[in-house]
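Note that this complex is displayed minus one protein chain, with the remaining chains in position.
Labels run A, B and C following the written order; every chain starts at residue 1.
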């Protein structure tokens, strides 16, 4: 079983997108039968900020982004809970899975401190990390070997996969509109200045941070307004 | 009140879009970790047809279209019932409405024949059309004059507009993904070959037909598959 | 045309509902495999307050309310914009409309003061109200007479209705889950203590206030938590 890959990162790539800051303005200005095409930079920023503050959410829905992702199944499970999205994921029924497993690196805080509802995470000890690493490698390797054996025996993929752990990687595409994306970011990041404090798991926060980088790059004014208004989705 | 405009048409323009036939395939092929980039034309057509027939709807959701529209309020009311959409509409609270009213032309079938659940529409007589035209012009002009008078008296736009008839025009933008668009088309057109016979009102069918033209132009394979599978949304 | 009715009120009745405060708790406690059935009143209040503050919205979605309503079309147009809802409305295509029209009473603030984005409404003068009343009665009566005439001439209901003003009443049922209802209330009321100030039109606020009364009665703890957290939907 020498062919296993262990990764501590996620993959997030921009695949496609629709709209830009100007489109958000144009959609919103439809309410007053204007286009906003003649607005100066400062006025555009101010207007988008106004939309965000007043929770005029629909104009942001006319813009969308499609991302390609590779994440462990336990992250996929959290991602799939965002219902205002379209997700096309690799199928363990149609194709064999690949021997790629998540193994957190030692930067990953792995000890939970505090009482329910107010947890903090701290870096684990060397011993804890080694224990985690050993357990993860052992279960991943063992499970993968059984998975392969079952396939070789002729057991259907959909059943054989049931022995695989939730740190195995899956991949696919997710399309979200900008309003839904901001909602996802507000829940799946824990940035300073957020009005509502998110409690994301470390791994999905990695994914959300990558999404936010793309978002900030493609929609700089919308992203700035998102930050100014406490990272609350309109 | 010489400034009224009567129209018998609707306006529908492509504003923006995301994706193409190839993107639908790429999204769907994610389930088997392929891209479909190497497929021949015939294979692409066959694959999209397969998705449509088997009701694999999600791949179509990664593509979207934004339309600009101008329609009478009674059409807008039907359009707004499509919940998987984002609509930014002109506001009669924020801006004064314009004196543009719908007046069907004589091509519009205006007589309903048959019993509930199985109506047919037929062309009206000359007398019926003239009666309709007279009534529409009279109520539109009268209502518009009162609307203007109330505004001049200082009555708020949001209240003054309540005297206006539902044939006054509104405008705005609607963004729909391709799956939702096909659902709209299946309900708002009455084409031959449709498995489920739609019973759209004449005016929203005009709108839907324009939408379908844009759809067919930008996504020719998806549109062909839609036709081949009885115009049922996947 | 002596048969017209003018109303200044809306009708909102509880038709059906699912769940109660305890169900919200039971659904939320599923995340920790508890039922919450043994909680004291104070603990239940505290827990629901926690869910609301932390924006754990899903537990509230397992409860729903069905309302019967009678509202003018211009209110219906605003109500229909709430997409997380199921609305079954009377059809002007299937049945003849009834001669019931909205006429605001003199309590209704009808003058808009201030600049765009920061309007205040004030009571109108006696003259303004009389002007509004005269205009509304005149257009309603005239439009109704033409509507009846067109029907008598054999013009189809769906076309004949296009002469009717947006103050004519419609009716139907709306089902919303509790999360969606709270979102509606936050947008369609303008209560003190709201973190986000709504700017609802007077008439839909009447409707929302009635909805809130039913909500407060059936889900007292959830409603209290809604108030305590600035009337923001979780």
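In the analysis below, a residue touches a chain if its C-beta (ideal position, glycine included) is under 8 Å from a C-beta of that chain, and two chains touch if they have at least 3 such contacts.
None of the values given here were measured: they were computed from a predicted structure.
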May I ask which residue of C:11, C:49 or C:171 touches the chain that does not appear here? C:171
Missing-chain contact, candidates A:32, A:138 or A:195, resolves to A:138
Sole contact to the chain not displayed, among B:9, B:54 or B:152: B:54
Looking at B:43, B:196 or B:217, which makes contact with the chain not pictured? B:196
It is residues of subunit C that touch the chain not shown, namely 16-19, 23, 26-28, 30-33, 58-59, 61-62, 64, 66, 86-91, 94-95, 171-173, 175, 177
Which residues does subunit B use to touch the chain missing from this display? 50, 54-55, 116-117, 187, 196
Residues on subunit A that touch the omitted chain in the whole complex? 72-74, 76-77, 80-81, 83-84, 87, 92-94, 102, 104, 108-112, 116, 121, 124, 127-128, 131-132, 135-136, 138-140, 142-143, 146, 149-150, 153-167, 201
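As a convention for this text, only the chains that are shown with their structure count from here on.
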Fitted rotation between subunit B and its twin subunit C in degrees, CA, nearest 5: 180
Where the CA atoms of subunit A average out and where those of subunit C average out, how many Å apart are those spots? 35
Subunit B and subunit C have mean C-alpha positions lying a whole-number Å distance apart equal to 26
Out of subunit A, which residues touch more than one other chain, so two or more? none
